[in-house]
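Attaching a single structure in structure tokens format; questions to follow.
Note that one protein chain of the assembly has been removed; the remaining protein chains are unaltered in position.
Right, subunit A next:
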Amino acid sequence: MSESTVRTPKIALIGNPNVGKSTIFNQLTGLNQKIGNYPGVTVDKKTGWMNYEGSTYEILDLPGTYSLYPNSEDEIIAHRVLNHIDKEKRPDYVLMVIDSCQLSRGLFLATQLIDLGVRLAIVLNMADLAAKKNIEIRNYEIYKSLGVPILSTDARGFKGLEQIKSLIHEKNFSIDSSYLNISEIIPQSLLQPIREKFDLRNDYRAYQMLRFGPKDRSIDPEDRLWIQSLITSQNFDLESAQLEETTIRYRKITSLVESCVVKKEAKKPSSALDKIFLHPVWGYVVFLSILLLIFQTIFTWASVPMDLIDGLFAEISGWVNDVLPAGPLTSLISEGIVPGIGGVVIFIPQIAMLFGFLAILEDTGYMSRVVFLMDRWMRPFGLHGKSIVPLVSGVACAIPGVMAARNIGNWKEKIITILVTPLMSCSARLPVYVILIGLVVPNTDYGIINLQALTLLGLYLLGIIGVLFTALLLKFILKSEEKSFLMVELPTYRTPRWKDVVLTMYSKSKTFVMEAGKVILAISVVLWVLASYGPPSRMEQIRQEGEEKLALAPEDEQDAVKAETSSLLLENSFIGIMGRGIEPVIKPLGYDWKIGIALITSFAAREVFVSTIATIYSIGADVEDELTIRQKLDQQINPATGEKVFNKATAFSLMVFYVFAMQCMSTVAVVYRETKGWKWPLIQTVYMTALAYFAALLTYNIFS
């Protein structure tokens, strides 16, 4: 048997947004899925495998789109996959999912697919909703008119899936047909040369190549120029041709729909919920309440698994230390790699939960209502209504926030959203805020207002101000010709599909671990090397002196001596040297070189600040005991001035620094992944650090 005959048949799933396409995909493939990348774009490539009666089929889930004409990164994918020059990479069959209640909109895309000459079958999904709305569709009429096999399903109710499977198995797809004669709109003098040059099988494919070839980066630049010069030479207006095509196509579809859909006294869709959820006042109250509820839940629920993970990795480190022979390799594993992996894994509960909630909001149809409510308030800052999702997620953790920004179609709005999301005060800043506020802000109440709580609120607000200011700045700096538009469907409210919610949580966490994990691990190892090694002779001397002291020390002071030695070792490590190196730079902010070390190590993650400070001021092993750290810090005296190291000015300056500074390599890694390069994460890190520096400088001078 030759290679090509055993090749797994490839079926692409396509459809408008919100038609239940992903549900069908999940039910056909189960957990048998793989999420990859399309080259050059950040759209997830979802592939799954369906086994049916001993045969395997590869199913490709294309992003939702309204037409073959791409408007966003998502939609380019559908266009590119279906028009792929390489026939081997093109799907063999296409399964189009249509919302039964939105027949004409679905048929618009379906008839374009017919004209493309793909082997097509149509699934009319949400048959239950159509029945509820008293819409009766005569499938056979559509089949007669289009020549495409068609069946009805209700994927949420698991109805009709067996038919889809057997349809695929029997390869019951349409064979070459056409719906619209594109040569009535586009002259043959344009179509013919394209068809010949690229060996295309019909005029519609030639038209697609003509329309989008010049912009498609997957095509040879020389060929792109050739297409462009062909268009220019004939002085043809392709855009009005597209409008004409749309008009004619919809006209034909409208008469088809009239002949095959029977509406019996259509009931008005229930809009009772929207009366509250989209209300000019109550809408926002509901939104805020839902947000509060989500954060409350995340902070309460996620802390349990996070503590467990923290403890588990500490134990693994200890275990590695015990089992393996002492040496550089062992400490690399126990102090570099294991905590590095732990630093990735610790984010999983938050990421998974946040994506779980987002999936629920998305699936019920509420999320597009939020976009509707917030668009007006986001736009003056160069953001889109959809930016609200990343920004809100950013309060828990910037990583899922940045990942959620990919839904924004407009490049400029997406980049601005990604760049400002890490300025929202995330949960990792909380330990830093708490310990510093505890040091310098008295725990007094003014009426019902607690001064410490007020300060904390102020820091969060400062982050939001940073977001708006930066977004505004970027709005004027970044140039984009791309049109921004909202045009979003507010789907009927439905109960969430729990299986899909769980799958989303799983796949998003996996993406984070696999993609960002590598970078995080690499940086952790580098930081470990810098913190563990220093000039060898000096380090050795400290170690020896430490051992001598330890031998002389009485039983109850041994821990203190050990802590002092490790503190000395850190001071003289490369990171310690770097800390001293940056002291002149950070002195104007009110920091000494010890804080400098903590600033460097906490680039890994903000909460590391607390543990580093604890190590440097040799507080001993119990990092969790916040009180002891606070007391120790409070006692630190600056030898030069005789004042407290953590006075009001320094502490506030540090708080403000942490509000704005990037200080999170996981975010850097995710921004790298989402923007496909180092340009934006670098610009972002430099900008945030500079902003943090000057804001901290200002703060220090105000308070001192």
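Convention: contacts are C-beta pairs under 8 Å (C-beta built on N, C-alpha and C of every residue); 3 or more make two chains touch, one makes a residue touch a chain; residues count from 1.
The working rule: contacts and distances are computed from a predicted model.
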Candidate names "CO/xanthine dehydrogenase FAD-binding subunit", "Amino acid ABC transporter permease", "NADH-quinone oxidoreductase subunit B" or "Ferrous iron transport protein A"; UniProt protein name, chain not shown
"Ferrous iron transport protein A"
Out of A:I298, A:M353, A:L373 or A:L462, which touches the unshown chain?
A:L373
Sole contact to the chain not displayed, among A:L225, A:V262 or A:L486
A:L486
With the missing chain put back, one of A:Q33, A:T47, A:S104 or A:T364 would touch it. Which one?
A:S104
Residue ranges of subunit A at the interface with the undisplayed chain:
66-67, 69, 71, 101-102, 104-105, 108, 133, 239, 242-243, 246-247, 250, 254, 266, 269, 271, 274, 278, 280, 283, 368, 371-373, 375-377, 385, 483, 485-491
